[in-house]
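With one protein chain withheld, the remaining protein chains of the complex are depicted in position.
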Amino acid sequence: MSMSASELQHYLFAPHPEEEEATANASFGFWIYLMSDCILFASLFATFVTLSRSYAGGPTSQEIIHLGHTLEETLVLLCSSVTCGFAMLAMYRRQLRRVLGWLAVTFVLGLTFISLELQEFLSLVAAGHGPTHSGFLSAFFTLVATHGTHVTVGLLWMLVMMAQIAVKGLSEPVQSRLIRFSMFWHFLDIVWVGVFTVVYLNGVL
Amino acid sequence: MTQPRFARLARILPVCGLALLSGCSSFPLFDTRGPIGEREITIIVIAFCVMMIVVLPVFVMTFLFAWRYRASNLKAIYAPHWGRSFKIDLMMWLVPAVIVAALGGLEWQATHTLNPYRPLTSTADPVEIDAVALNWKWLFIYPAEHVATVNQLVFPARVPVSFRLTSATVMTSFFIPNLGSQIYAMPGMRTKLNLLANRPGIYTGRNYQYSGNGFSWMQFEVRVASRRQFRVWLAAVRRSPHTLDAAALRQLERPSINAPVAYYSSIPPHLFAYFIALFHGRPTLPSTLVRNGER
Partner (left out) sequence: MLETDLIGRLRLSSIPYQSGIVMGATAFMILVIVIVLGSITWYRKWGYLYREWLTTLDHKKIGIMYVIVALVMLLRGFADAVMMRSQQALAFGSARGYLPPQHYDQIFSSHGTIMILFMAMPFLTGLMNVAVPLQIGARDVAFPFMNALSLWLTAISAMLIMISLPIGDFSRAGWSGYPPLSELRYSPTVGVDYWIWALELTGIGSLMTGINFLTTILRMRAPGMTLMRMPMFVWTTACTNILMILAFPVLTIALALLALDRYLGTHFFTAGMGGNLMLYVNLFWMWGHPEVYIVILPAFGVYSEIVPTFAGKPLFGYTSMVYATCAITLISFTVWLHHFFTMGAGPDVNAIFGLATMIIGIPTGVKIFNWLFTMFRGRIVFPTPMLWTLGFIITFTIGGASGVMLALPPANYVLHNSLFVIAHFHNVLIPGTLFGMFAGYTYWFPKALGFRLDERWGVRAFWAWLLGFYFAFMPLYVLGFMGMPRRMEHYTNPAWRPWLEIAAFGVLLILAGIGCQVTQLLVSIRDRAKNIDASGDPWDGRTLEWTVSSPAPVYNFARIPHVHTRDAFSHQKEKGLVHHRPDGFHDIKIPRNTPLAFAVGMLAFGFGFGMVWHIWWLAAITFLLTLVCLIVRGSSDDVEDIVSGAEVERIEKARYRELSAIGADDQSRYAHHQPAHV
């Protein structure tokens, strides 16, 4: 080999110290997790579509869906995505108070969404149309509630993040987690678009 | 039903082999007694022969290369930097692709002609039999004759048999190996099967899908009779003192193994539909039974 000693070093070894890629790797891995969550929801959608006419003598989709209510839920959730976006913009501008503020608004909107959804579920159960009354109802409740459970996890995550920001400020690890949280929150929005299309709009039209 | 010429020609080969094996009645899949089963085993044998095009060279090459290129054999060529050859690559993608294309053509055609739901063409009118899987026995309903049996299936030779199948319990699979094609029988659902037996004989059929503790006992006797014998048998069933009233049905629905062969001379109307309706609401069984078309 006709290389000088330093050329040889460069040939054989990567430059040191190595670059820190933790945030990028974490985001990448989280994207992949979101893709798996996509498949999770896809299976639930497939289940719902398969069972969407399995009324077993119980109520049909037209009978249990009230589009006005769905519209409320949708507006609330979509708004929360916007406010989450504002929180992220504030994070990039390192405006700690604004981040906390917009996250709080997002939290309230998310909580509103969950309570609206719970309202819908409770009224259906009270009317005797709970998830145990037909295949269609089982699929309806499970698909919508799985999305709701994800949103609830998101709410918990938000609380933890707000606590972390208050205590540690906008450090690199905290920002990395916020980025992943916002990916999660927007993803849930997209899934909701699927839910209200396939379940609610399709069920009524 | 036409078959691709290839399949017809290829039947000569396996038939010779089968001639040897078909004497051996412990191989019901080879000892086929109906056109469905015959065609199915032919396809298996064709596929086996075609696969040998790949399998045998693999065997030969494995032994040959391992032996010839063992490290102690210094006479063999050693090409430590050779790892690519377009020609070999092409062959190893192409040859299996051609085989798959050929088998694919055969498979497409055969899957359509051997579709269990496809009625068999014949000059004779088909015999209709409904099969209901219970725990752990089979109920065979003859809707046209208004009789039913447990664990004994009788029908005439050279006449297509058109089955409707369901289950009163869990997923099961109805199969008579000598005649070919199995199909699942599932609760709340109706599947269909069309079979034909070439000549009279006695065979065994059973459930092939595990269905609980009594699964190993869930077999039934199949008697393929001449038309005259079939009519004689039907008359015997109609003389049976047992009727399939509500009490008898409840008894049947109780889990049991080793259920003896039973004949029911009269059955409720729409009995098959009743078993399906069990899973779609609250079916009611008519209190009167049907016998010979009369009430």
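Going in written order, the chains are labelled A and B, and every chain counts its residues from 1.
Convention: a residue touches a chain if its C-beta (ideal position, glycine included) is under 8 Å from a C-beta of that chain, and two chains touch if they have at least 3 such contacts.
These numbers were taken from a predicted model, which means no experiment stands behind them.
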{"item": "Per the touch definition above, residue among B:A76, B:A124 or B:A246 touching the missing chain", "value": "B:A76"}
{"item": "Touch with the omitted chain, as defined above, among B:M171, B:L234 or B:A248", "value": "B:M171"}
{"item": "Option touching the unshown chain, where B:I43, B:V150 or B:V237 are the choices", "value": "B:I43"}
{"item": "For subunit A, the residues touching the chain missing from this view", "value": "1, 5-6, 8-14, 16-18, 21, 24-26, 28-29, 32-33, 35-37, 39-40, 43-44, 46-47, 50-51, 54-56, 58, 131-139, 141-142, 156, 160, 163-164, 168, 171, 173-174, 177"}
{"item": "Positions on subunit B contacted by the hidden chain, ascending", "value": "26-30, 37, 39-41, 43-44, 47-48, 51-52, 54-55, 58-59, 61-62, 65-66, 69-71, 76-85, 88-89, 92-93, 96-97, 100, 103-104, 106-108, 110-112, 114-118, 169-171, 173, 175, 177, 180-184, 186-189, 191-192, 204, 206-216, 278-280"}
